[in-house]
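Other chains of the complex are left out, but the ones given are in their true place.
Every chain is named by a letter (A, B, C and D) in the order it is written, and numbering of its residues begins at 1.
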Amino acid sequence: MSEKAVAENTGKMKKVFDKPETLNDQQFSYCPGCHHGVINRLIAEAIDELGIQDTTVGTAPVGCSVFMYKWFDIDVIQPAHGRVSAVATGAKRARPDLTVFAYQGDGDFASIGTNNSAHAANRGENITTFFINNTLYGMTGGEMAPTTLIGQKTTTSPQGRTAKDFGYPMKMSEMLAELDGPTYITRQAVYDVKRIDQAKAAIKKAFRFQMEDKGYSLIEFLSACPINWGMDPAEANERIREEVEEVYPLGDIIERS
Amino acid sequence: MDQYSTIISGFGGQGVILTGKIIARTGMEEGMEVTWLPSYGPEMRGGTANCTAIISSDLIGSPVVTEPSSLIAFNKPSLDKFGSRVQEDGLIVLNSSLIDDCSTAESNNVIPLPVNEIAKGLGNQKVINMVALGGWSKASGKLSLSALKKGMKLTLEESGKAKFVEINEKALEEGYEAAKEESLASTT
Amino acid sequence: MGEKKLMRGNEAIAEAAIRAGCRNYFAYPITPQAELLQWMAENMSEQENGTFLQAESEIGAISMVYGAASTGERTMTSSSSPGISLKQEGISYIAGSELPAVIVNIMRGGPGLGNIQPAQGDYFQATKGGGHGDYRLIALAPSTVPEAAELTFEAFNLADKYRNPVIILADGMIGQMMEPVELPSPVDTSDFPSKPWATTGKNGRKSNTIRSFALGAEDLKSINQDLQEKYRKIKEAETRYEEIGVEDPDVLLVAFGTVARIARSTRRLAKEEGIDVGIFRPITLWPFPGDRLSELSRKVDTVFTVEMNAGQMVEDVRLSINSDINTPFYGEQGGVVPDPSRILEEVKKYV
Amino acid sequence: MPRGKVEIDADRCKGCGLCIEACPQDVLSLSDDFNASGYNYAATENPEDCVGCGFCGKVCPDVAITVYKKQKEGV
């Protein structure tokens, strides 16, 4: 709930929930029921509440969130596919006074960009990374990602992913937690109100760590892609709870300070 | 016939892509030169999808068409985008279930069909595209109903959807009939 | 030749590769070539010893191609512009190591992320070497879906024959559009010539090495001289083009790929207005059919180049012909596909 | 008088239905109408039952909902 909004009243009614200021009026381009939208809004709310809209630079991935610059009313850099962590590193190193976040899909963060992701983590870059794991490539039409579950059908695993041919769902968060660089790694979901509230708290914590110069934070989100999962939005939520969480359990993985 | 081009446009999910493929497939079966070109990529997401099918007696140069011979428009944005580009004396088949304001060029031959209602009557909203295609067949006269039925059948069978052939045949027929009446109406 | 099928360009390329005996395909998804991966995902695993592997990245894919091609097996990767840029180091290695491999670029609008619409902005990259050092790809530019299939099939033969990477340079329009295709019959892979250079386990013979490395300058010079010699041979034997109405045209129009087929529409429109537009279509962009173009250019005052870029092939056109001849250029960029009548308008300035 | 109120921006709404699932009071449902993007958007079917809990707003992926809540006296 956007705390900023608390002041306004309509008659005896008070506005208790509204679009955060860090979002402008542009409509999202996401499909119906896509969790990118929820996550975008939570990040915007966190920025509002921390009062850092003027000093935040976001980096948006090539992926369904490529249009982020359209609806976030902050400065945004739009890097090449997979390079978001490295680009965020460059921006933060050049201007340590800015709050820099990296927003990355699983194709971006965990496939083509694994090298840049892992080394930003290992160096403990003082950035905040949002890693949106929807178990496939949304934008390009639903291909297999390293995070795709075993048995999951995608356009490039039409018979369902097999471990033998394509390996295992890649646990980036657990993997990166083995490194000494990261300060905070957590896995969140946004399929219900409780998870949404927790996710937002995690986002704020991660931003705060950056503002306190504490180093690298990673928030992985289990995210629904109803259209490419071939499900309606409610079913997609259900799939996360029932199947995806089984492979990628929610919760904090490390927190060091 | 030299070359006859059709743009099919609507929301994602309205069967736009398949409609165009069936035109091309049918044309091919009829021994014509054909091309089919979709719009593609993320702009399809939540927006309009469209594709262009060309059938021709000669080799086809550009598969891109700025001024189509005909348009099948399933929704208002589609009509807005492509309606004015249709060739003089060209054909516009439009979905009157979703489009109220049918302001198009006078010179066009406009066939409004309530495809959603007709499809509802058939018990399957998914066949609105075949209803429209049936109408297009009648109004354009470029591919016969029976040829389209065959083309549709082949197309569906090849993508493992043979079980939908029957209902789609029905839809083609109903659209064809409705267009008959409609052209009658517009001439009276 | 088998039956006629209505296929997308991307699908036709994929299927032609399989029929050419390609059993190793490594790629990373990107629009507008995603259907190529999808076709391979569905059909490659049904082949005996067929490998479809979605790589972690385009660099992973081109490296897997390096490894698979080293064993002598027919191998392919595909991508679109930004992904092809990522492969440049790998391509330079493949060329330097003289490995046969086929690379497909379904070009889109650039630079940078650009967009996913058809474009021809990677002509320089494909023909002059986007990677480092002196090397050449055989660059084939189909202008229809059936030709895309045909050239892909042929690409594997050329690659094997010359131990050289071959690039299919098409664009989003050819990748996405459907046309009727008559596919070639599958080759008998046991007919392939032997590849005594391949790393297949030494098994009694002297051990083989695949490398693009020679520490000594004279050694590397001689490798380079061999490469240049090979390129000369390819130039002599493999240059391809198509000509339409080039006998005595008012204007000679030069275009490749998608633009060349649009030029056909322009030619028709022009005829209606009494203008004779000849078309010269390079099929091999490298080796560029400059000698033939030079010959043809002697009959005209104007050689008009049209591309979907800011002017790339036009340099090869100008290099080929006498500087007295007019060589205007018209280009569209950013995914805009030039209109036949717009081209005619431009052409008319020179008649 | 209801304890809460929601405003739904019908043009932003994509009819995903998640707000409907999330509402503990069954306030919301999808309309039969299409909006400009062709979606059946969400609307308040039982506005009088709204308690202003904000759940619908929180789950909405398209930031289409504004929520109001009746304030306690003296606040």
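To be clear about the criterion, a contact is a pair of C-beta atoms (placed from the backbone, for glycine too) under 8 Å apart; a residue touches a chain by one contact, two chains touch by 3 or more.
For clarity, every value in this text was computed on a predicted model and none was experimentally measured.
Asker: What formula, in the shown labels, sums up the chain copies of the full complex?
Answerer: Listing the labels with their copy numbers over the full complex gives A x2, B x2, C x2, D x2.
By our rule, only the chains that are shown with their structure count from here on.
Asker: Counting C-beta pairs in contact, which comes out ahead: A-C or A-D?
Answerer: Higher contact count goes to A-D.
Asker: Chain A to chain C: how many Å between their CA centres?
Answerer: Those two chain centres are 38 Å apart.
Asker: Using the touch definition from the top, which residues of chain C touch two or more other chains?
Answerer: Where chain C meets two or more other chains at a single residue, that happens at 31.
Asker: What residues in chain D touch two or more of the other chains?
Answerer: Residues 14.
Asker: Quick check: in the complex, which residue numbers of chain A touch chain C?
Answerer: Those in contact with chain C are residues 62, 66, 78, 80-82, 107, 111-112, 114, 137, 139-141, 143-144, 146, 155-159, 165-166.
Asker: Residues of chain C touching chain B in their complex?
Answerer: 4, 6, 31-32, 115-116, 172-173, 176-180, 261-268, 337, 339-340
Asker: In the complex formed with chain A, which residues of chain D make contact?
Answerer: 4-5, 11-12, 14-18, 21-22, 39, 52, 54-55, 57-63, 65-71
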